[in-house]
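Yeah, one chain of the complex is gone here, protein chain that is, but the others are all in their spots.
Here is chain A:
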């Protein structure tokens, strides 16, 4: 093997109020595919940012091929031969493929961009990733997700990367594209390129990985191991540090009552003929891969997007949702996936955010708002939701992901809704706060609300739902009882377009 390509010893990184990484070790050998695994918030992204010089660690040492690694900027990382392929693609859709590939690193001849050279090099690199027939002057937006991913890899190849860091590259790819990407990874690897592979999908990880390092709460969880020596269960144990049962708190006996909401044949651009219902005290999980149309259905149900066809019944009465206003009035609320962009007003404090929907309820006799009462109410609910820190006047910007989610939930709790639609409620939330959010959901169900939970995490769907609706490319593939009769396999089959 020789000297390791990259060695990071006792890396410690602190952010105001949090220790993001605490004495983490990571060694990537030359020519290996190294897996870096861990739950959301375990410190994987912080680690990547440290490698490429965006984060300056407070403690620890870094070596590149045995030499102390001086990395102050991304240019340094590029010089060393490190390329990152991000989970959310970072290209500019309206620019051409070749422009995207050389963005910021244009090849120049006497000061002007050397288009001929760029095109030739781009073509060569694209051939390597199986995109030989593609027109390099085509705008990026004409490519599918999988192809864009490949362009990014071509860019890394063109720069002679020695280490390619892939941050969840498969999260938005189809099965076929994933297979192709895995093969490409192995091929690059056989040519001596090292890959640091971050993923949530353990089956993929086991397929290509040589060694695995697991992070948990910003620390190494156990030693770095040979992949062939461990099982998926071992890895889960290392990642989670507890069993699934503790992860998903049990509900006290909740009585599933009458049907609250029924949708029949909902149609719009991105989905077709979707029908489902949910009863009081029941959680309907909605599973599907990215692009399955789950969020689109929920937005239309909530009145945020237009519905082309279909009927919505609330407690047996037909309702029309033209605007979120209508849905809120009827007691149907949507807790959106992107809490920063759609859930919160980040520059406003907890009081403003928490009472945004329910200002009407705080009107005094003269018609003016009772701001003192608003604050008290937020204080009270903040306590009940275990909001930390419990400071109603603090900007929501300054809360952690889990606590921001609690502020959003508070906003809708105060509205006294009957149907709560949660879209990826625990995305980017740490493990402890996840459990708290599940407990809040359980409490809602105990109080007789109905919940629809959209999630991409199979564990979460199976751990929380009473029934599961599975979607694939805008179509409803079926609704199954989550009573142990169906498992991960069956649901995944449906979610990838198969039938049971």
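Note that a residue touches a chain if its C-beta (ideal position, glycine included) is under 8 Å from a C-beta of that chain, and two chains touch if they have at least 3 such contacts; residues count from 1.
Assume contacts and distances are computed from a predicted model.
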Statement: Looking only at "FeS cluster assembly protein sufD", "Chemotaxis protein CheA", "Sodium:proton antiporter" or "ABC transporter permease", the name UniProt gives the absent chain is "ABC transporter permease"
- request: For the chain that's not shown, point to the residue among A:411, A:434 or A:467 touching it.
  value: A:411
Message: Using the document's definition of touch, tell me which of A:296, A:352, A:436 or A:466 contacts the absent chain.
response: A:352
Query: Where the complex has a chain not shown, which of A:130, A:222, A:249 or A:324 is the residue touching it?
result: A:324
Task: Looking beyond the chains shown, say which of A:369, A:390 or A:492 touches the absent one.
output: A:369
Query: On chain A, what residues meet the omitted chain?
result: 49, 52, 54, 73-75, 77-78, 83-86, 90, 103-105, 152, 155-156, 302, 304, 323-325, 327-329, 334, 336, 341-348, 352, 356-357, 359-360, 363, 367-369, 371, 411
